[in-house]
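All protein chains but one are shown in place.
Coming up: chain A.
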Amino acid sequence: MLMAATAASSVRLSTPGAVSTKAQLPRPQRPHARLLPLLGGQRRAVLAASAPSTPPDISDKVSESIKKAEEACSGDAVSGECAAAWDEVEELSAAASHARDKLKANSDPLENYCKDNPESDECRTYDN
């Protein structure tokens, strides 16, 4: 059973059946690709480059929140609504950054898998 990364955190699902059948052991011929099921309960998987760019759903939320903050502050730049709107931008920007860090940390699917399954054949290491 191999990793199913959520866009936000790249945590593997270890429950049998919970992982899409498309998820397989990492194939060496595609080292730069990873499966990223979108957030929000969708089962659809997208292919994303393993260079850590922000998962698209968070990225959309960030840019949308900036637009909304600019609108919220156009009337009154010191209102609570304006501060709350920019606070949301900060929160989402931080979430985006954390998501990138997690993708970077988990960018090797085999390493990732072996963290949870050190005893499996793929993960054993031998001295001589």
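Simple rule for what comes next: a contact is a pair of C-beta atoms (placed from the backbone, for glycine too) under 8 Å apart; a residue touches a chain by one contact, two chains touch by 3 or more; residues count from 1.
Keep this in mind: contacts and distances are computed from a predicted model.
The protein name that UniProt records for the chain not on display, among "NEDD8-activating enzyme E1 regulatory subunit", "small monomeric GTPase", "Origin recognition complex subunit 3" or "Phosphoribulokinase", is "Phosphoribulokinase". Think of the hidden chain as still there; on chain A it touches residues 6, 8-11, 14-15, 39, 54, 57-59, 61-64, 66-67, 69-70, 73, 77-99, 101, 116.
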